[in-house]
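So the structure is just underneath, and the comments pick up after that.
All protein chains but one are shown at their positions in the complex.
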Amino acid sequence: MVRLTHESIDFTALTEQVRSPQAGAVVLFLGTVREMTDGRRTVALDYEAYPEMAVAKMEELHAEAFARWPVTHAAIVHRLGHLELGDISVAVAVSCPHRTDAFEAGRFLIDRLKEVVPVWKQENWDDGTTEWVHPDGGLIAE
Amino acid sequence: MVRLTHESIDFTALTEQVRSPQAGAVVLFLGTVREMTDGRRTVALDYEAYPEMAVAKMEELHAEAFARWPVTHAAIVHRLGHLELGDISVAVAVSCPHRTDAFEAGRFLIDRLKEVVPVWKQENWDDGTTEWVHPDGGLIAE
Amino acid sequence: MRISVRLFARARDLAGADRLDVQLSEPATVGQLKEQMHEQCPPLGSLLPQLLVAVGTDYATDETPLDETADVACFPPVSGG
Partner (left out) sequence: MRISVRLFARARDLAGADRLDVQLSEPATVGQLKEQMHEQCPPLGSLLPQLLVAVGTDYATDETPLDETADVACFPPVSGG
């Protein structure tokens, strides 16, 4: 299951979706809005996506996880819109028979999501300025 | 926070405990009772602990995670008693500023827990027999 | 042919619009599209070296051919998660 949403991410429901008596291990990753980045204070983040392509890329990653690891269930949700400090921006849940696979598949999904899924975040700094975030934590010069 | 419990593990509450605006990444690991092991069918597991030592070892691992990674919060809960298929036997939740650390610290905590925390599980096979589980998935010959 | 390019994030902000209509002589590639976009919309220049182009839901290279039916989008490196 992959999904974009403008609502709060319900990580409990997401985790329940992947639990199974066939799986002995569940790994859940949550990305949350962090206050401090390189000494600067964020008050909020705005996320936007190219939705059709973002969903297509998330589907590809989902399928690739099943192809590479013995995954029982996997779910990926990315939130869009205006997020406050501490809000969950992305959630990845994976279940596998064994934990090594669950950790590897979960790590793969969030790492690749950040590389290929067309979603962008804009920082809202505490001085009132906004700035598009560059991957690897850098910022695109205004 | 580390804890042994005979009740169901509330992974939602555990995850909420580690979330923080100082952390951009949360990793939750759940160990759940798996039906099939090497072709044999489990109907339930019974867990027992040496409780004083188990808590002491969990506290040591908790402290070691903070010493080795920039951990914001961490929580470890192990359930004891009779568990049915799909029940959560163990939960580890870790938050860190960045996801690499959260994955590594979470992995460390569950791996080391399985090596050093004095908890034992007994299989209840579907043929009515019971058997203590040996680490590495083997069984101690009866 | 005329291609209506969807713009996202900073590419949209620089262009001041969420689409840019580009005229190209056929046959055309993504590389030619990017040159034409820069000519029509000079503010995109600062982003050009990093600008990504998708055709359909796949990332394209400068050599990827374009036709009039293609869904084309331009955007900076992704930063989700």
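For the reader, a short list of remarks on this structure follows.
Each chain carries a letter (A, B and C) given by its place in the written order, and its residues are counted from 1.
Criterion: a contact is a pair of C-beta atoms (placed from the backbone, for glycine too) under 8 Å apart; a residue touches a chain by one contact, two chains touch by 3 or more.
Keep in mind it's a predicted model, so treat the numbers as computed, not measured.
Taking the full assembly into account, the omitted chain touches B. Checked against the hidden chain, the listed residues B:L61, B:V94 or B:L113 yield one contact partner: B:L113.
The set of chain B residues touching the chain not shown comprises 31, 47-50, 52-54, 56-57, 78, 89-90, 110, 113-122, 132-135, 140-141.
The rule is simple: only the chains that are shown with their structure count from here on.
Chains that touch both chain A and chain C: there are none. Of all chains present, the one whose mean CA position sits nearest the global mean of protein CA atoms is A. We define each chain's centre as the mean of its Cα atoms; on that basis chain A and chain B are separated by 24 Å. Annotation: 49 Å between the Cα-based centres of chain B and chain C. For chain A, the set of residues touching two or more other chains reads 31, 110.
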